[in-house]
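Submitted below is the structure of interest, expressed as structure tokens.
Of the protein chains in this complex, all but one are displayed in their positions.
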Amino acid sequence: GHYGEYGGQFVPETLMNELTKIETSYQEAKNDPEFQQEVHDLLNNYANRPSLLSYAKRMSDDLGGAQIYFKREDLNHTGAHKINNVIGQALLAKRMGKTRLIAETGAGQHGVATATIAALLGMECEIYMGKEDTERQKLNVYRIELLGAKVHPVTTGSMVLKDAVNAAMQAWTQRVDDTFYVLGSAVGPHPFPEMVHDFQSVISKEAKQQILAETGKLPDAVVACVGGGSNAIGSFAAFIDDSEVALIGCEAAGKGVDTKQTAATIERGSTGIFHGMKSKFMQNEDGQIDEVYSISAGLDYPGVGPEHSALADMHRAQYVGITDDEAVDAFEYIAKTEGIVAAIESSHAIAYVKKLAPTMRKDQVIICTISGRGDKDVASIAKYRGVDVDE
Amino acid sequence: GHYGEYGGQFVPETLMNELTKIETSYQEAKNDPEFQQEVHDLLNNYANRPSLLSYAKRMSDDLGGAQIYFKREDLNHTGAHKINNVIGQALLAKRMGKTRLIAETGAGQHGVATATIAALLGMECEIYMGKEDTERQKLNVYRIELLGAKVHPVTTGSMVLKDAVNAAMQAWTQRVDDTFYVLGSAVGPHPFPEMVHDFQSVISKEAKQQILAETGKLPDAVVACVGGGSNAIGSFAAFIDDSEVALIGCEAAGKGVDTKQTAATIERGSTGIFHGMKSKFMQNEDGQIDEVYSISAGLDYPGVGPEHSALADMHRAQYVGITDDEAVDAFEYIAKTEGIVAAIESSHAIAYVKKLAPTMRKDQVIICTISGRGDKDVASIAKYRGVDVDE
Amino acid sequence: MSRISNAFKKEKAFIGFVVAGDPDLKVTVENVLALEDGGADLVEIGIPFSDPVADGPVIQDADQRALNQNVNTEDVFELVRLIREQSDIPLVFLTYANLVFKSGYETFCKKCVDLEVSGMIIPDLPYEEQDDLLVVMEQNDLDLIQLITPTSKERIPKLAKRARGFIYVVSSMGITGTRNEFKEDISQLTNEIKKYTTVPIAIGFGIHTPIQAVEMSHLADGIIVGSEIVRIAHEDSPQRLMTYIQEMKDAIS
Partner (left out) sequence: MSRISNAFKKEKAFIGFVVAGDPDLKVTVENVLALEDGGADLVEIGIPFSDPVADGPVIQDADQRALNQNVNTEDVFELVRLIREQSDIPLVFLTYANLVFKSGYETFCKKCVDLEVSGMIIPDLPYEEQDDLLVVMEQNDLDLIQLITPTSKERIPKLAKRARGFIYVVSSMGITGTRNEFKEDISQLTNEIKKYTTVPIAIGFGIHTPIQAVEMSHLADGIIVGSEIVRIAHEDSPQRLMTYIQEMKDAIS
């Protein structure tokens, strides 16, 4: 449960036995070929895996350096990497005899993914979402309800994602017997970061096979965006032991790493204890958790998964800040050069690839994870550019 | 170029030589393994084919009759079957030395698909869209522009899809030398219906292999929605010679087949000549083309592809009307039972499966094509249900 | 047929086009008579269609205006009957394939004969799709006007050979070069046509001004004016229309 000094289980006593049960059940499940087969079946026959590793010819030519490959998590059912993790956790919940899934959600993506898998498995589902977010994202609230789940608007705190996490954890505390809390990112108390790592590592396991088949060698760099860090840890996992592969996580710098309006946790944050884990957080000198900012709702989180904090300390992975402006430019760039509308989260990774590729040789290779599709972001990008898209 | 009495090339003389060129080029391309390989490569490495054939366990159990399989075109890049066809036509255009693609679009789906492939292939792209539609679908206009294409709002006629087709055909007439008109459905003058048939038949070729691998036998029925009819013809193609497979096309009955507000062309229309083809159309006794209605923008077209008219005459395929109400119920049903937000177009097919499956034996099999994903429809379904989702 | 050849008997022919029912049926009758008074040799009566794909925006809008007044095919026949009470000018229908198809080829052709309408121009019925209709038209001694365009190229011989009445040369193509190149292209086109037929040639599309009319008339047996007449019919009076026709006719005489 620890990654260097990070990780742990900083949760109320009420949850400790449940976490232990999850840990035990997960270790059993992990070693049970039947469970692994169940996960594999849903990943391949429902979530649409393996996802493509596609060569970005026009972008590689245009940037004139390294050859760029995209790992296309945007092509998964529900349109992002989130589904990989919820399939694993929901099947574990079912194996543990749970009949009810709860989850937090910010902009709604993890809520939709959780509600989706709950519908497929015939489980009850309740989603906690900050009231601010339910009002900004009414459509996603409706989408979650359409999938048969219930949405709880959270009215405490600043009524956004971290308050939704708080509320979901409280709700879980009050009803652990039949309920499994499906955590959406590589964060939270042990064993969640480990489970999310494992369930998302399918990204890099596939990518490694695919790039070896395509180029006969390992990539020189793997680039992924980092909020809580689940798509990044999934993209890095199979390459961590290959020290010749550079691993680069792209954090949301918002208006700039040096401004107040940023979410670049590893660069600007400090070690703390929050949401069940010791890790890096954006916080003030007292340890009060900061409100953070990014144009990307999926990266707008004041913490980061403990494994990323450890990888940063060990200098095994490098973390860079990408501003809103850079991300929006990249969002537009990949649409025009490759015909891909990528999530604004993923566009943070693409923005860094735009800087990195020209500094590399043509025989070098970058894998960039497109963590999700950007249809959800088109309206806000239009607004960012001052275009009226209200109907 | 003919399907029974239907088909043909009812276009201005200006276009005739160009159509002949396309026909010749297409016949050459069709027999050129290199072209076929190019198409195959983009389908598999960009559009994300083969698409899944997934067993709908909960729905099959719930309906208690035939076993239901979904052909998941919603999992394609850009979220619908449209991409299959634009890849084929765009590669043909490139082969013919064209540098510019034009296309019509209604709600925007075909415009987005065409703009996508134009971006990928580095071609110019202009999309014709009724002004009514550009105002109802500002977001899709922006999306098309984001992909680097130009949108022309069409201000003639009733300023909707058929006027956009008219305008695109006129624009093509005025500039055939460097321009290819990418038709979005199995309609228009020969060789378009044939090309669209061929490029979309990948759906049923895959499905046939997949169902044989899964069940060891052919399906008993194939169900798909029909507007112009491209996903339906693609779903039927490989099964047309298998007379034991029932083929069922689901038309948009709107407020009801017997009302004025319908788009059930095969049931309510009559033979006519329009948009380059002889086929069935919704028209008045003089031959003026009717304005039609459906909740589904993709099925809201006053004609149908000539091959469908012929299949209906020969009783090889059956065409049924599905009302708005039935489609919306099905939209909600598949979300809650299978965790799939399917397009409202596809929901017409699902609605018929809901009626058909219970009348069949448990050892029988239905393949239902999910032609696209329904994220684009969530807001309008909410409105249909009286839920406020404005943000 | 005889009526159409009459139109080309004298000097260069002036052919005008009106949309039946725009601004209304009564004024269309007056407009056709004004065309005749102004010197037009033949008039194309456009039967409005919901989706006139081969026409530009001016004529599309006129069709729409006529349809908005519920002008139907039967009304157009009645309109021609009223014209025929006062005029013997050669007339052809310009309409889209579906209206003729839906009416029934036999029925439609009989009606033309009754109304002394000499032929039809059907922009979306190319050579390859004409057979069924041609049989009936020939039985009724009606001319199907062939359209030939700068893109027709190797199709010209067969189009020219089938032509009866007159040949409608579509002159304007979106992306054209300089004015001289354009004239040269059209002149090549008409020369090519003349190799295969003696049927008169009229040039249409995009001719608005007397100067354009003069230039085009040098290359052919007649000129066709559509949009500009439709525009005047919409914006102005039959009197103004007659004056315009006179100017144009004078220019080419």
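Just so it is clear, A, B and C label the chains in written order, and each chain counts residues from 1 on its own.
By definition in this document, a contact is a pair of C-beta atoms (placed from the backbone, for glycine too) under 8 Å apart; a residue touches a chain by one contact, two chains touch by 3 or more.
Remember, it's a predicted structure, so these values are computed and weren't measured experimentally.
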* Structure fact -> Listed by label, the shown chains touching the absent chain are A
* Quick one: which of A:V11, A:I334, A:I366 or A:A382 touches the chain that's been left out? -> A:V11
* To do: Could you tell me which of A:G122, A:G157 or A:G256 touches the chain that is not displayed?
  => A:G157
* To do: Looking beyond the chains shown, say which of A:Y128, A:F274, A:Y319 or A:Y333 touches the absent one.
  => A:F274
* Contacts of subunit A with the missing chain: which residues? -> 8-18, 156-157, 162-163, 165-166, 169-171, 173-177, 270-276, 278, 281, 283, 285-289
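The definition used in the following text is that only the chains that are shown with their structure count from here on.
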* Touch-based graph of the chains, sorted into line, ring, star, complete or other -> line
* Structure fact -> Cα centre of subunit A to Cα centre of subunit C, whole Å, reads 66
* To do: Could you tell me the distance, in whole angstrom, between the mean C-alpha positions of subunit B and subunit C?
  => 37
